[in-house]
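Moving on to subunit A:
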Amino acid sequence: MKIAVCIKQVPDTEAEIKWDTPKGTLKRDGMNPITNPFDEFALEEALLTRENYDGDIVAITMGPEKANDVLRSALALTVNEVHRCTDDAFSGSDTYATASVLAAALKKIGDVDVVFCGKQSTDGNTGVVAAEVAAILGWSPLTYVSKVRQIDAANKKIVVERAIEGGIEVIEAKLPAVVSVIKGINEPRLPNLMGIKKAAKTVIPQWNADDLGVDKGKVGAAGASTKVVEIAVPPPRGAGEILKGELEDIANIVTDRLIDMKVIK
Partner candidate 1 sequence: MDFENQLFWTRQEVYIAKIFLPIIIGFLLLSIGLLTAFALSFWWRHYRLWHLGKDENRFDQVATRVKTVLAVMFAHVRFWKELYPGALHFLIFWGILFIFLGKIVRLFSYPVGLTNPPQNIFKYASFISEIGGLLAIMGGGMAVYRRYIIKPSRLETKSERTLIFVWGFVLLMTGYVIKGYRIAAVGVSIPSNWLSWAPVSYMVSHLILILPSEPLNELLVWHRALIHTIPAFLLFAYVFITRNPLQHFFLSPINVFFRSLKLKGILAPIPNFEEAETFGVREISAYTWKQLLDLEACTNCGRCQDVCPAHLSQKPLSPRRMTQNLKDHLRREGPKLLSTPPDQRQPEAIMEKTVGEDELWACTACMACEEACPVCIEQISRNIDLRRNLVLVETKYSSDIRLTLKNLEKSNNPWGMARGLRTDWAKDLGVNPVRNSTGALNPATEQQGIISNGVKIFSEVTDPEILFWVGCCGSFDARNQKVATSMVKILQASGIRFGILGNEEGCCGDPARRIGNEYLYQTTAEANIGIMKRYGVKKILTLCPHCFHILKNEYPQLGGDFQVIHHTEFLMELIASGRLKLTKPINKAITYHDSCYLGRANQIFEAPRKILNSIPGLKLVEMERHRQRSFCCGAGGGRMWMEEHIGTRINQMRTDQAIATEAELIGTACPYCLTMLFDGIKEKGKSETMAAYDLSELVDQSM
Partner candidate 2 sequence: MIETSLRPIAVIVELAILTALTYCLFVGVEFTLFDLGFGKKYKTFVTWVMMIMGCLALIFFLAHLITFYPRISPMSRF
């Protein structure tokens, strides 16, 4: 079985966040880069799938030189192959552009049975790339997966559970599939020191736009179909007002205020 994992490097949002308000982006230079936490669950799911069904894992990412770190972490956890998709033309890509690059990479890898992704990234938080990749490739889109019940590579079938509001949806779908996983689907394992050291010495292969056969006009800032118009920090929430006194008096005050604010007539 061939298993692919899409990993993204994101800034550590638990640290202090600085905004470049005019450009509408994060100021990333002061921030620690980490692996997108949701992608860690995806990677662990890939490792578990390999343990259960045998196969190879390929991890891919789209990002600048620094993004090699997430691939090294993946190598330290014993994935078999990694690739970094990088090109100047990719800079400024929106979700669809990113998805088309990843899709091209997956096509280049070839014979992929299942792709694991995190449900969203902690910087953009859009949560659509996995579904877009599936749409571009024509593969089964399985999002918000809380458990993978069974993968039958021979018969090209996969059965998963999806977490939906109010319950669990069980879906059987055709392979190949793009599976985006939620937090808590598993407990990501930790790399041991030997793995880290070996990974540190590995050279990470790169694919650029030509290697992937991607149209440069359709990716990056040039090919973006969405644009960030404005970023603003919400105004600080004001202190609330605590009303004390008899219940009837409070009720009257509240009604008056709501009428003043034109919430009720």
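One rule holds for everything that comes next: a contact is a pair of C-beta atoms (placed from the backbone, for glycine too) under 8 Å apart; a residue touches a chain by one contact, two chains touch by 3 or more; residues count from 1.
Regarding candidate selection, all candidates are chains of the complex that A comes from, given by their letters.
Just so it is clear, the model here is predicted, and its values are computed rather than measured.
Novice: Looking at the complex, which candidate is in contact with subunit A: 1 or 2?
Specialist: 1
Novice: In their complex, what parts of subunit A are in touch with candidate 1?
Specialist: Residues 12, 14-16, 30, 32, 34, 189-194, 196 of subunit A touch candidate 1 in their complex.
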